[in-house]
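What follows is a single structure, written as structure tokens, with notes after it.
Only a part of the assembly is drawn; its chains keep their places, and the rest are absent.
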Amino acid sequence: KLTVAVAANMQYAMQELVAEFNKTDKTRIDIVPGASGKLTQQIQNGAPFDIFISADKEYPQKLAGNKFTLEPPKVYAQGLLVLWSAKPNIQPSRDLKLLLGANIKSIAIANPKTAPYGSAAEFILKKYALYDKVASKLVTGESISQTSQFIGTRNADIGFTAKSIVIAGAMKGRGNWVELNAADYPPIEQSAALLKFARQNNITTARKFYNFLYSAKAKAIYNKFGYIVK
Amino acid sequence: MIDLSLQKVLHTAEGEMQLDVTAKIESGQFVSLYGASGAGKTSILRMLAGFMKPDSGFIKVNDAVWFDSRRKSHLEPQQRKIGFVFQDYALFPNMNVRDNISFALDKHEPRQIVTELLEVTGLSNLATRKIQTLSGGQQQRVALARAIAKKPSMLLLDEPLSAIDNVMRDQLQYTLLEIHKRYALTTILVSHNANEIIKLSDTVIHLEQGSFREQTSPARFFGNGNEASKLTGNVISLDEKGNAIVLIDDRLLTLPVPGTILNNNDRIEITYSNFQIQLLQH
Amino acid sequence: MIDLSPLWLTLKLSLSTTLILFVISIPLANWLAGGKDIFKIIVQAIVSMPLVLPPTVIGFYLLLAFSPANAFGSWLEEWLNIRLVFSFTGLLIASVIYSLPFMVHPILSGLSSLSPSLKEASWSLGKTKWQTLTKVLLPNIKPSLLTGIVLTFAHTVGEFGVVLMIGGNMPGKTRTASIAIYDEVDAFHYHTANVYAGILLAVSFIILLVLYTYNRKMQQAKFY
């Protein structure tokens, strides 16, 4: 049995991944979803996880720095930022000009301090010199999924979220979204790490699954869920 | 004129007791309710006050209907202009003695009656005391003062003087009677004390097991010694000079009884044939 | 430097919530204490319901309720031009709903423990039910009122899930101390988190100490 800590927004891609993996290896794999930051705190304090699949690059890096990983973490996929509104009369545009409009009262972003999609959104707003103008409209979600709740329930008129949210699962087809120019923000790279705990557990299978995360079959699944893989 | 007829089943664990009382009380009268423990005296007061609803019957006070089961009318206790002295006092622990009494007054009423009542009940020195720091008798006096402060037209007293010492009791009985007369109150008193009832009341209503027995004058009701100059008492002790010390109610008499063969605890009847009366106080 | 605005906001939210709940809960508890019918028992059970759900989930349902996509939210927006999410008012309403049981329960149990003759004595003195409540009943259940106030206040200070969900973490508007601490912990800024938590604990501790000392004095006056 393996226990894998998974960033909340990756859990559905991960379920499919596990299903795929189980076609050749029947080992039971428990998925523990959570915010990447919280999972990191927990790993540092003794959580029994074999593998950590983060939504960013920094948390696994931090764990590696503190010697909680068996080897340096590796990037497995890259997230894409979209601008999304669930209101039928709002049509998001790539130039972001509409954010200045009077009909846009609140713009949801993920917390730039802790969530990579949040810092990417902040970066792009600054780059377009819009940040100061819209700063008072910004409402912050704790995670990318909470941010998406704000948008999906139309409490926020519009907001920045991950492509994986709008192309798969429950929010698919709701409202309008547009993919932002990937060159306008630093890549949202997501890494995974093989954790030291695996050594006491089932290191062979853990490594097998860890390697599977970087296989071609896995890449196809990431693509399907809205990530790009280099 | 109070015209009442009250029926209620009192739920008691060993069965139910039917309370059933019909009586007419003249306005301005002082009426005592007398009966054994559990006879329903407190319950009747509570129905008069409006705290408890009778199952059927009516209460008419002068021309006003306070309660009528047929017309489904029930006047709230607030509207009844009553004063109530509770058996457990029911003083307000959050207020001191003076505030408990003033609470009965409306905002703009003059406060001097409070000072007056503190005086009358001997509570002036205790005016700023918290209720919990008072002795039992002191609490009872506060309860009495509070019930009177509103100058109610009907005063309901549930054993208001039971915890009070004799001297104070005499004095408060006098006060009660004074107040009863001064404000032309109709007063209904629950008491176990014959002396108190005789002194204070115009009529006695006798209850037995929830039922009305009779309504009569206290003199007739307690008038067992009425026919002749007879006293009954108990021999407490016999002294060496041939005297018997006899307890008659609250007092002791020394009777010369040379030669008789009385013993301690004998119950005796004394018949007087010759006596002189001297006026002590007019 | 530490940003103090989350602390002020927390204080404002907690005080307002406590005050509003105090005002709401007294008549509610009094009504609940008064009778015996099944309807009142049901209401009493409903009052406790907010406790049972995780705060973030209550927050989520409130998010749905307040949403302009739904009847209630769009009614608010169209007719009153109010948007409750991401506003202090919204937070306040949510806190009030969420903390309701903490105020109602202690007051209710205080009222039920009073001797019924206190109430009757006040009625017989011609006082209305309201006067009886405010001048006789409430002053005599001070320990219960205190319990209600302390639980509500402290609970609102520490409340987090609901606030996070419908507040939107807007600095100076909906970013309360609990959220700030949470953020700092999440960002591994332990020092800042510790400072916030320390201030919160110290201030609350002092407030409670003062309240309890006062209450103890009151009770001592009772028995010396």
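By letter and in written order, the chains are A, B and C; residue numbering begins at 1 in each of them.
The rule we apply is simple: a residue touches a chain if its C-beta (ideal position, glycine included) is under 8 Å from a C-beta of that chain, and two chains touch if they have at least 3 such contacts.
These numbers come from a predicted model, not from an experiment.
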item	value
Chain-type multiplicity across the complete file	A x1, B x2, C x2
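Assume only the chains that are shown with their structure count from here on.
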item	value
Chain whose Cα mean lies nearest the overall Cα mean	C
CA centroid of subunit B to CA centroid of subunit C, Å	49
Approximate Å spacing (C-alpha centroids) for the pair subunit A, subunit B	84
Length of the line joining the C-alpha centres of subunit A and subunit C, rounded to whole Å	36
Residue numbers of subunit A (touch at least two other chains)	none
Of all residues in subunit C, the ones touching two or more other chains	none
Contact footprint of subunit C on subunit B as seen in their complex	46, 49-51, 76-78, 80-84, 86, 88, 90-95, 103-104, 106, 130, 132-133, 146-147, 150
Sites on subunit C touched by subunit A in the complex	60, 63-64, 66-69, 73, 83, 85-86, 164-166, 168-170, 182-183, 185-188
Subunit B partner contacts - residues on subunit C that touch it in the complex	115, 117-118, 120-128, 135-136, 139-140, 142, 221-224
